[in-house]
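One protein chain omitted, others in place.
Chain lettering (A and B) follows the sequence in which the chains are written, and residue indices restart at 1 in each chain.
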Amino acid sequence: MSQLLAKTENPYRPVRAKIVDLRDLTPETRLFQVKLVDPKAARDFDYRPGQFCQISALGTGEAPISISSSPTRPGLLEFCIRRVGRTTSALHRLNPNDEVGIRGPYGNGFPVDYMEGKDVLIVAGGVGLAPVRSLLLYILDNRDQFRSVTLLYGARSLEDMLFREELKTLERHPDLNILLTLDSGDTRLWPFRTGLVTSLFEEITVAPKTVAAVCVPPVAYKFVTKGLLDKGISGEDIFMSLERKMHCGIGKCGCCAVGSKYCCQDGPVFTYWDALNLPDMI
Amino acid sequence: MKTVVLPRENLEPFLGRIARGHDLIVPKKTGNDVVFDYYQEGCQIALEYRRTLLPPKKFFLPPEEVLFRYKKGQGFTEPEPEVGRRVFFGLHPCDIHALKRLDYVFLEGYVDTYYRRRRERTLIIGLSCLPDDKCFCHSMGTDLVSDGFDLFFTDLGEVYLVEVGSTSGNDLVLTHRDLVSEVVDEAILKEYKTFISTRSDLFVQTLDTSGLSKILTLEWESPFWEKVAQDCLACGRCSMSCPTCYCFSIYDQVNLDSISGERSRSWTSCLYKDYALVAGGHNFRPSRGARLRQRLMHKHKDFFEQQGVSACVGCGRCQANCPAGIDFCQVLTSLRGDISESAVG
Partner (left out) sequence: MSKPRIGIYGLTSCAGDQLVLLNCEDELLDVLSAVDLRSFVMATSQNPEGELDVAFVEGAVTQDSDLELLRDVRTRSKLLIAIGTCAVWGGIPYLSGRGVPISQHVKVDYSLPGCPIEKKQLLSALSSLIHGDLPLKLPYPVCLECTIRENSCLLQAGEICCGPLTAGGCGARCPSHNRPCLGCRGPSLDPNYQAATKILAKHGYDVEDVHRKLALFSGTNSSKEGRQVG
């Protein structure tokens, strides 16, 4: 067949980005601040909270990583990268001024337009704070567009909690309701709560038009969504950011298939309604 | 559609001339098997083959390919794209349908530039076939094909009826007009009709696809998946030989100098244990049954829900090549309840 489609760029080819700063958030998780090398690309790079990028440690591989920064604060991109495999370990060996490859942004992200004018409940567990932090910052920068904003965040222990200092500051923010909890560990110095993130549901009341944004470990979705449904939130208004194995990020390689959806393209944000229709999703 | 006639004895000269100006791919005999391969002068073209082991996809999505090479601080270099026109002769209708299915995946949304380049430089010449006991294309609606080719040859014994499917196909016919006849007479039409009805009577294998995607959804929890999986070697032979299985993995290989290397992709299979394993150690499909189910669900339900057609084109390769002899039609039929589940395996 001769004439198929207009020419486009090679979607597998990353763009170069430079590490501006690195900061350890937990023993395994490091915040990467990066800047695209090409100034025009850096200027034009736009994204939605909840989208992700494929980040390359060249020679080792590529990993899908949620964007933790907010598009309302352009210039630098932030990624929380947990050292769990070959590629993320290689990324952790890099230093400021080293280069990474970036492709993206990919995926649907959180429906921020839909969330406008509504109460927003954000639920995160462990490293799951990474994608919803983008949403939280986005909402803060457009605070008058949203009704009440609540963040429920749980981590295994104090040292596993991401953005501890930032959260402590935000906790005092008059327009935010932040509830933090630790599963266990030494909580003597811990001024907040202990118990799983689902135990925080008892402490909140949920307004009728509430939308939820959730990112927790794979095993926790069933419990969290049940808690949210019990609170009266509609299944269509529970938005979950899911994790899957991904290679291409652009709906070609098939690896992230969840039923008839691709996590990389149709997700990574799915509603509870999607989960009811797609077995194996949560 | 424009149709012309090519006398049987003119086929070899026709292909031979094409081979002078193009890279010609043909079904070639090697031992007892037939494989798609580049034409060489004097090679034995299998005109009446049943099925190749690997489908045409290998010429569009090769089993392994370098996506780019890199050198630190110097960016990325793609491999020199292959150039020149290719003519791919001898695809059966099912395989042409399969390529059209792959087009959905690789040319819609983000365009896979590697696939597109190969697809754009390749003319497709289809060839009619007769089914064996593994073929069930008539059940999948892929036994005949009306587009997706530049030329399509139907073997009517003395002559080939040639359907012209594109201007490029027409150019080929016009360039070699001395070998073809524009006269499609009554006798040839009659022979064509006889061929169609004779062929359709030859199918042995069938698959009832009515409501199949819905039935599969309802049978998600069936213990039958694990039962079938007890016989599955998870060797991946069905995926490799499937004309529409397109899953691949991407990986880097660094050079000894540590500053340069390449990124490649290669075929993989959803039957492999690590397929849905994420870096944190969570496996979204931990059992072999869940992986086997994924393969059949994707073919007959998920792809159907995405694209409105099944990903299965009924070529029969999966069941012809399964070392365990798993008959996927029988598996699906028993999930429908049309035969007993104990009859399978």
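To be clear about the criterion, contacts are C-beta pairs under 8 Å (C-beta built on N, C-alpha and C of every residue); 3 or more make two chains touch, one makes a residue touch a chain.
Computed from a predicted model, the values in this text were never measured in an experiment.
Across the whole complex, the hidden chain's contacts among the shown chains comprise A, B.
Per the touch definition above, the residue from A:K35, A:R86 or A:R164 contacting the chain not shown is A:R86.
The chain omitted from view is touched by exactly one of B:P63, B:G141, B:G211 or B:G337, namely B:P63.
If you put the missing chain back, the residues of subunit A touching it would be 59-60, 86, 89-90, 93. Interface residues of subunit B with the unshown chain, by the touch rule above, are 30-33, 35, 52-54, 63-64, 230-237, 240-241, 251, 253-258, 261, 267-269, 272-275, 288, 321, 323-325.
Note that only the chains that are shown with their structure count from here on.
For the pair subunit A and subunit B, the distance between C-alpha centroids works out to 38 Å. Residues 1-5, 8-14, 16, 56, 58-63, 82, 84-85, 87-88, 99, 101, 218-219, 243-245, 247-248, 250-255, 257, 259-260, 265, 279-280 of subunit A are the ones touching subunit B in the complex. Residue ranges on subunit B touching subunit A, taken from their complex, read 67-68, 70, 72-73, 75-76, 78, 103, 105-107, 109-114, 116, 119-120, 122-124, 148, 150, 166-168, 217, 220-221, 246-254, 258, 261, 263, 265, 268, 270, 275-282, 284-285, 290, 294, 297-298, 301-303, 305-306.
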